[in-house]
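Only a single protein chain was left out; the remaining protein chains are all shown in position.
When the chains are written out, they are named A and B in that same order, and each has its own residue count from 1.
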Amino acid sequence: MSVVASEDFFSVKYPDISARMVQDKCADIADTKADTILGGDLGCLLNIAGRLRREGRSTRVFHVAEVLAGMTDGPAIGEGDDPQ
Amino acid sequence: MNEAREQILSTIRRSLKGGEPKTMRRLDELQARLSRTTPMVQPHVDDDLLALFCLKHVAVHGTYERLPADQIEEGVRRHLRGLEVDPQFCLGGGPLLDQVAWSDEVFTYRKSADKDTRVAVSEAFAGVSETGTLVMRSSAENPPSHNFLPDDHIVVLHQQRIVRWTEDVWALLRKEDAFPPRAVNFITGPSKTGDIEQTIQYGAHGPRRLHILIIDA
Partner (left out) sequence: MNAPVSSQRVEFKARVRNALSDVNLQRAMAKARGGFVDKRREARDALPEFDAIRDAARDIKDHVLANLDSYLELYEQKVRENGGHVHWARDADEACQIIADICKQAGARTVTKGKSMVSEEMYLNPVLEASGIKVVETDLGEYIVQLAGETPSHIIAPAVHKTREQITELFHQHHSPLGYTDRVTQREALVNEARSVLRERFVSADVGITGANFLIAETGSNVIVTNEGNGDLTSSLPKVHIVTAGIEKVIPSLEDLSVLLRVLARSATGQEFSAYTSIYSGPRRSQDGEGPEEYHVVLLDNGRSTMLGGVYQPMLRCIRCGACLNHCPVYSAIGGHSYGWIYPGPMGSVLTPLLNGFDDSVDLPNACTLNGRCKEVCPVRIPLSDLLLEHRLEQHQRKLTSPLGRKILGAWAWLAKRPRLYQGVMALPLWVAYRLGHQSGVLRRLPGLSGWTESRDFPTPARRSFMRQWQSGHRP
C-alpha cells in the first residue's frame, strides 16, 4: 500500500498539495474496487474519508484499531449515525 | 587557494571536535584500511560465472556469441554482415586481438574513434558475472573513444577473464604495471536514456548495440 499519510496539520497547512495527493489516492482506491479501506494514521484517514464522501463514494474507512477492537459494526469514518 | 584549503580543513577538524590534525597513529590506521583489500558484503553469485554473465548481458539488451579464438574475424564479419555494415572498424588490442591475422576482407584502423566511426572492435580487460558487465582498461592501443563513439561496439572477452564480483576486478587491476590507468570503463549493455517520458531508448550518445564475442577456453 502506498501512502498519503497526512501527518498532523499537513492537510491544513498545505491544503492544495494535500488535495492533489488525496485525489490521486482516491482514484487508486477506486481502481482497486475495495469496499473497505484500513489505515493506521487518523489524519490520513480523515483526509481520505473526507474526499471519498465528497466524491460520493461509499467505500468505508476504518482505523485498524477499530477492526482489532471489533467496532466495525458502528459507523465508519465520515459516516453518520444512519449510514445509507 | 591554499587559504581556502586550510580553512576548509580546519573547519572540518573543528566540526569533528578535536580541531587538531590526526595523530600519526590515526593516519596509519586509515592507511592500513586503504591498503586492506578484503571485500565487504557481497551478493551471492552462482558458480557458473559464464552462464550468469550471459544472462545479465542479454537482460540489458546486449548480444553475444561464443567462439574459439581462431574464429574472431569470422565472428566480427558475421555480426557486421547481419547489420549490413562494411567490415571496417577501429581496432583495439590485447592478448586475443593481437593474435588475429586479419584478412584482406576487413579494414582496421589503429586510431582513436571520431564522430563518424561506425564500428569499433575491442578486447575487454575482464567481465563481471554479478552484473554482466564488461571492464575496459585504457591503454595506448585501447583508447576510451572506442567504447563511446561508434554505433556498434564489438568486444572480445576471454571466458577465463570473467570474474565473480567487481572486487575481483580491483585485484586484477592492481596486478598491472600501470595502476591506476587513466580510465577504467565498466560497460553494462548499450547506451540508453530514460529522459523522455521516463521510457528507455537505446543509443543515447554511446553505442546503439553492444555485441560480445566470448572466447572459449
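Rule of thumb we're sticking to: contacts are C-beta pairs under 8 Å (C-beta built on N, C-alpha and C of every residue); 3 or more make two chains touch, one makes a residue touch a chain.
Computed from a predicted structure; not experimentally measured.
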| item | value |
| --- | --- |
| Absent-chain contact - pick from B:Ala101, B:Ile196 or B:Ala217 | B:Ile196 |
| Residues of chain B (touch criterion as defined above) contacting the omitted chain | 1, 4-5, 7-9, 11-13, 15-17, 21-22, 26-27, 30-31, 33-34, 36-44, 56, 60, 111-112, 114-115, 130-133, 138-140, 143-145, 147-149, 165-167, 170, 173, 178-199, 201, 203-207 |
| Interface residues of chain A (partner: the chain not displayed) | 2-8, 10-24, 44, 46-47, 49-51, 53-54, 63, 65-66, 68-71, 74-75, 77-83 |
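Going forward, only the chains that are shown with their structure count from here on.
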| item | value |
| --- | --- |
| Rounded Å distance, chain A centre to chain B centre (Cα mean) | 51 |
